[in-house]
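The complex appears here minus one protein chain, its other protein chains still in place.
Chain naming follows the written order as A and B, and within any one chain the residues start at number 1.
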Amino acid sequence: MREAAANPWARLGAVAVAFAVLPFLMPGGSLELNPVQWHRWPLHAGFIDLATTVLVFALFALGFNLLFGHTGELSFGHAMFFALGAYATALYTKGFDVMLWGLHLQHDAGTNALVALVLAVGIAALWGFGLARLIVPRSSGIYYSMITMAFAQVIYFITFHWSDLTGGEDGIQAISRPSLPGLPADWLADPSGTHFFIFAAAVTFVAVVAYSWILYSPFGTVLHAIRENKQRSRFIGYDVDKFRVNAFVISTIFPAVGGWLWVYFQQSINPDAGSIDYSGRVVMMSLLGGIGSFVGPMLGSFVYWDLQNSVSQVTKYWPAAIGAVFVLFVLIAPSGIVGAFDDLRRYGAAEALRRWVSPRERLKTDLSEELPESGPH
Amino acid sequence: MKPVVDKSVGYAFKTEALTRAFSGFRAVNEVSVEIPRGGVRTIIGPNGAGKTTFFNLLSGLFPPTSGRIFFGGIDVTKLDPYQRARLGIARSFQITNIFAKLSVYENVRLAVQAVHDGAANFFLPARRMGDLDTKTEAILADIGLTAVASGRAENLSHGDQRRLEIGLVLARDPDVLLLDEPLAGMSPAETHATVELIQRISPGRTIMLVEHDMDVVMSISTTITVMQTGQVLAVGTPEEIRGNEAVQRAYLGGLA
Partner (left out) sequence: MLHQLSDQFFNGITLGMLYILVALGLNIILGLMGVINFSHGSFFMLGAYVAYSLAPHVGFWPSILLAALIIGLFGMLFESVLIRPLYRRLPEYTLLLTFGTALIFQEFVRRVWGDDAVRYPALPDYLSGSVTFGSYQFPVYKDVFLVAITVVILAVVWLLINRTNIGVIIRAGTRDAEMVKILGINMPLMFTLVFGIGSFMAGLAGALAAPIYAIIPNLASQWIILTFVIVIVGGIGSFWGAVVGGLIIGVLSSLMELVFPPAVDVTGFIIMGVILLVRPRGLFGVEGLFE
């Protein structure tokens, strides 16, 4: 998707303002979760907490979107990085003491949030690097997606089955919030959730700035080229696989930071964080918002959580409603909300509507028929 | 250790028993040729002769089933397309292969950026950006697309798109250009403009061409290689090929 040629600074400013007013944009009313805890994580009541959740998943979606929206690679298992970041943080903070095939692994509880962050990002990026090196030269397209999904399941099963370390199905509880330098030790533990929101907003904003920087750099330009026409990119001299690997590794950092925030926010973690469900959510968010656009993933997170929150008060089968909305978007508005607005702006209402309803052309360049683009290499 | 191209060798490409089979069918069958440097070297042949497959092998789209390819003294058989591009081999495609949704300007700029090792950087120094822009504009002028530079590539006329593709190919200042049916689907005016472009850029390079337009082939080729069923039937100047009986038999419809 073409970006409107807007000033990146203006864009970042707009994002900052959006973050600032976010809590006020959350739907009101009773926010009790329905009794069937299908996904079993506790969500605290309150607009603010929903806003914080939106931010965490916005982070998650940014990373995913770098890969799918901007490089054209659909990683359907990106929750594994969210989970890795989360569990790294949780284990660092609570400590652990386990045996692994004769090796004794032990660590006392840690309190330094920054160390936790480095660990979270480091572990996620390391796994991402190894995975990318394995997968990228050997696959692309939906074959690639299948493989990423499969490897995400490996992480999921490890968090589920290695109970000694990860607490198994129940996960890890009672994780205390860190203290921030220069602030009172329990500042983040503020019961109204406001302080944590501010913290999350600051972290997310920094991440957004970094994201913007990457996107508008020459590196980002090449990613777009790869998305548009991988083969052509190869033939003008780009080492496409190297870029794909690098993009993958970078894309793991954002969910890892999200996981780090999430653990301190929820003060607990369980295997759901790495489940297909979570991977799917971030995919849906990104598409709803608009893949390939700058604000799309963040907007998508906002829309998704509002939707889930509202619909879940009406029916316990809310995932079906969200699934249906998503299906509709895939069919009619694959460029998401941002894309729809783009179309409206460019074509006017009548023409945009006509385009949405009529058969859509391929969203990427048709490649030469000689080389199969997807599948094993 | 980067392989260094030996520019003094007399051939653009040399192949040894180059073969490419698809499930038993040999599209290119034990071809051993030396394509001399410089000039316009056209490959012709009936459909299914293996011309495009041969190009694909030379440019690295897929590896050969057996045999070797040499370029500038280097064995490039196992190199990826991007590695061959960096050595100076450039290729255009039969079906226009450009960045359709990007602007014409961005298309060329991408190709120019690829030449800089810093292409993967998160930031290029500002003056480098200027360099890229200057070079981009120069190429746009070369291919005559300056006027439409800001439009989307997919909105160009067919002929202009083919020329954009040549522009992409030029960005690396390659030694050898492999142009796969560059004139396909062009009007006479577009054909004329493109032929003129090809002739303009050919000094100092080797242009290898796959083409069906016999008038053009006869008029601009330095040598013509005729392929049939995966093998080289004949090589010679346009006159020699015109008079070659075997070629006439193979190529129904005549050459004259």
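The definition used in the following text is that a contact is a pair of C-beta atoms (placed from the backbone, for glycine too) under 8 Å apart; a residue touches a chain by one contact, two chains touch by 3 or more.
Only a predicted model underlies this, so the values are computations on that prediction, with no experimental measurement involved.
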Contacts of the hidden chain among displayed chains: A
Residue of A:Leu59, A:Ala132, A:Val283 or A:Val303 in touch with the missing chain, whole complex considered: A:Val283
Residue of A:Ala14, A:Met99, A:Leu114 or A:Ile142 touching the missing chain in the full complex: A:Ile142
Of A:Ala20, A:Ala150, A:Ala202 or A:Leu344, the residue in touch with the unshown chain: A:Ala150
Options A:Gly95, A:Pro184 or A:Gly323, residue touching the unrepresented chain: A:Gly323
Where the unshown chain meets subunit A, residue by residue: 36, 74, 76, 134-135, 138-139, 141-143, 145-147, 149-151, 153-154, 157-158, 160-162, 276-277, 280, 283-284, 287, 317-320, 322-324, 326-327, 330-331, 334, 359-364, 371-377
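Here is the rule we go by: only the chains that are shown with their structure count from here on.
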Rounded Å distance, subunit A centre to subunit B centre (Cα mean): 42
Residue numbers on subunit B that touch subunit A, as the complex places them: 52, 56, 59, 61-62, 80-82, 85-86, 90-91, 93-95, 97-102, 106, 110-111, 113-115, 118-124, 154, 168-169, 171-172
For the subunit A and subunit B complex, residues of the former touching the latter: 2, 213-214, 217-219, 221-222, 224-225, 228-229, 231-240, 242-243, 246, 364-371
